[in-house]
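Encoded as C-alpha cells, the structure appears first; notes follow it.
For this view, one protein chain was removed and the others were kept in their places.
Up next is chain A:
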Amino acid sequence: MATYLEFIQQNEERDGVRFSWNVWPSSRLEATRMVVPLACLLTPLRERPDLPPVQYEPVLCSRATCKAVLNPLCQVDYRAKLWACNFCFQRNQFPPAYAGISEVNQPAELMPQFSTIEYIVQRGPQTPLIFLYVVDTCLEEEDLQALKESLQMSLSLLPADALVGLITFGRMIQVHELSCEGISKSYVFRGTKDLTAKQIQDMLGLSRPAVPIQQGRPLQAPEQPVISSRFLQPVHKIDMNLTDLLGELQRDPWPVTQGKRPLRSTGVALSIAVGLLEGTFPNTGARIMLFTGGPPTQGPGMVVGDELKTPIRSWHDIEKDNARFMKKATKHYETLANRTATNGHCIDIYACALDQTGLLEMKCCANLTGGHMVMGDSFNTSLFKQTFQRVFNKGLNGEFRMAFGANLEVKTSRELKIAGAIGPCVSLNVKGPCVSENELGIGGTSQWKICGLDPCTTLAIYFEVVNQHNAPIPQGGRGAVQFVTQYQHSSTQKRIRVTTIARNWADAQSQLQHIEAAFDQEAAAVLMARLGVYRAESEEGPDVLRWLDRQLIRLCQKFGQYNKDDPNSFRLSESFSLYPQFMFHLRRSPFLQVFNNSPDESSYYRHHFARQDLTQSLIMIQPILYAYSFHGPPEPVLLDSSSILPDRILLMDTFFQIVIYLGETIAQWQKAGYQDMPEYENFKHLLQAPLDDAQEILQTRFPMPRYVHTEHGGSQARFLLSKVNPSQTHNNLYAWGQESGAPILTDDVSLQVFMDHLKKLAVSSAA
C-alpha cells in the first residue's frame, strides 16, 4: 500500500467504493468536526470482468436483525465450523455444504480478494425483460420518421425473448395490441382523464379474477401469458408485426390550430404504461421508455396549456410562484414514479425538442426509478440516435449493461449508522439498529430500491459515526460496512452482489494527520456536491451556496495551516489542495446555478449528476480541458481563460458537451485552407487530433454529449467561455491584449478572487 491514492484506486477497482475518509474518526464529536461527512460513493454493479459469479446462495448471519453475509472479515473457527459475524458478533454454524472447509480450503467469500463477490441464486420465475415503448406522435414528420427508425432498429438490439409493448400518444393514448393478425388493434384512452391502476387494468381487460400475484409460483403460466401477451409480446414473435406497426405510425391526426401546441397527453400515457405493467408484471425487470417531443399540454401532468402565447415556465416564473401547473404535474409524476418504483420497473425519458418538454416535472420518474433521462433537440440527431442505441449496449462480457429491481442493503458495524443515500433510488423504509436518526439524502432506512441500474450507477451513501467520545475503540479496531445488492441481471438471473469493506479507526485528536492523509478530496467533493444538489432541489439556490461556502470555510479552518487573521499564511495539505477549486467550479456549475438554464436543463443536469460515478461527476463539476498545439503533445491545461490562446486547439469535456475550440490563429489557418495543402499536413493532423479524441469520448459516453465544434469568436464558443475560470475579464483590464489568454465578459468572480476570500474567511478569528 504505497500511497493512499493507490489504495483508493485499488479499492475503487475492486469494490466500486470511494470513501470521503479512508481512516475514520473514532467518535461522533470528532466526526462532526471533520466537516465533510463520512460517506462513500458506491457503484454497486461496477463492472468486474475478473469476477466470476459463484453459483450458490450466500451464507447469512443467523441473527434475525443482522443477516449479514459471510465475508472475509469474519472470524472463522475452521475446526468448530463456526464463524462470527463481524457486524453483530453472532457466532454461526456453517451450513452442511461447508463441511469440507478449512484454512486451505476456503470458500471464495472468505478470501480477501473477494471482498466483493457475486452470487447467482435461483429464486422465483425468470421473467424475460420487458420494454414498453411509450411514443409521442405529436412530432414533426421528420422527427417521427427518425424516431420510428430508431425504434425499429432497437428491436434488433433487444434480447430475443424480451417482451415488448407499444403505447403511442398524442391527444389520445393508444395501447397497441401486438398479438393480432389482420386488423391491428389498439386500446384508446383519452388524455384528459387520470385513471387508477385498477381502472386501467379493467379497461385493458387485464383484471384477473382475484388471483393475487404470488412470487415463487413459477407455474401460473397458463393464465399469465394469456393476459399479458396481448400487449407485451416476445420480440422474436412479433418482430415483423411491430416493425410494420411502427412503420404505419402516423402523426397525431387531430388538427392543431394555429397558435396552439398539439395536445399531448404524456401524463396519462405514462400512467397507463405504469398501470399496464403494474397489472401484468409487477416486480420484474421492465423499462418504460418514454419518447416525447414536447411538453404535456393536457390532462393530469400537463405542464403548459396549449396556447402558444403562454410560454413554458422558466426559473423566473417558478421563483415568482408563477408556474401554474408545476406543482400539480410534479405531484402526478411523483405518484407515478413511486408506483413504478414499488413495482420494480423503471422509466426512461427521451425528450427531444427545441423547447422544454417538462423534464422538471417528470424528472422524478427517472430519478426515483433509476431510468435514463436523455435530452436532445430532435430525434433526428445523432445525439439521440446514438444514445438510444447505447441503451442496449453490451458490456465486456457480452451482457446488457442494465440490471433491474435492485435492492441495496447496507450493514454497518456498531460504531456507524446510516444517515441516508443520494442517487437514483427510493427508500424501502427498512428501519433497523444501524439507521441513524439524522438524515442526509434519502434516509431513515437501511435499504433502498434501485429499479434500473447499470454498471456506472453510483449512489452516495452517508454515514454517521455514533461511537461516543468516551468509549474508545480498541486499538487496531476496524469499522466495517457491507453492501448487499440483490438484483435481476439482464440475463434475467437473480443475483446478489456483496461488498464488504473495513477501514481503520483513528482518534482525531491524536491521529488527525492520519485522517487528514486519508482524505479523498475527489470523493469528498462529489459527495458534498451531491448533498448540495440534493438540497438545491428543495431549497433556494443562494441558501445552498451559502451552506457550501460555510462547509468549505469550516473545512479550511479545520485542516488549513495558517496564522490567525493572516490570509497569506494559509496553506492546505496536498490531500485537500484541490478541494476548494472543485467547490469553486461547483458553485458555478449548472447544478447549482440555474441562471441561463431552463428548468428542464437543470433537471437534466442534476439527474445525471446524481447517478454518475466519481470520474464522470468530477468532469461535470470541473470540466476537463486539453490543449493541442504545435508546441508539443496534447496536454491538459487549466480550466482558465488564460488557457485560451490563438495558436491552440482546445478540447473541453463537460460530460454533457464536448467542445472543440480553434484558437484565433488556428481558425484563420483553417479558413485559409492550409490543412489541404500537402506541405502543411502537420496542420491537418493537428486539426484532426482533437477530433479523434473527441470521437473516442463520444463513442463511450452515455448519454452522448452534445458535440460542439467552434472557433475563436464563434457563437458556440460560449460553451467554453462559460466554463473557464474568468481570470481575465473586462474588469481586470491589465490583461487586455496580452498573449496569455482571452478575456471573458462576465461579472463572475475568478478563482483567484474566490481563494482570496476563502483564505481571508478561514483565517478570520471572527468566524
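Assume a residue touches a chain if its C-beta (ideal position, glycine included) is under 8 Å from a C-beta of that chain, and two chains touch if they have at least 3 such contacts; residues count from 1.
Simple rule for what comes next: contacts and distances are computed from a predicted model.
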{"item": "Complex member absent from the view - protein name from UniProt, among \"mannose-1-phosphate guanylyltransferase\", \"AP-3 complex subunit delta\", \"Oncostatin-M-specific receptor subunit beta isoform X3\" or \"SEC24 homolog C, COPII coat complex component\"", "value": "\"SEC24 homolog C, COPII coat complex component\""}
{"item": "Candidate in contact with the missing chain, chosen from A:P49, A:G182 or A:P633", "value": "A:G182"}
{"item": "Which of A:I8, A:L45, A:L195 or A:M289 contacts the chain that the document leaves out", "value": "A:L195"}
{"item": "Candidates A:P52, A:P95 or A:G205 - the one touching the absent chain", "value": "A:G205"}
{"item": "Sites on chain A contacted by the missing partner chain, in the whole complex", "value": "172, 174, 177, 182-190, 193, 195, 199, 202-205, 248, 253-255"}
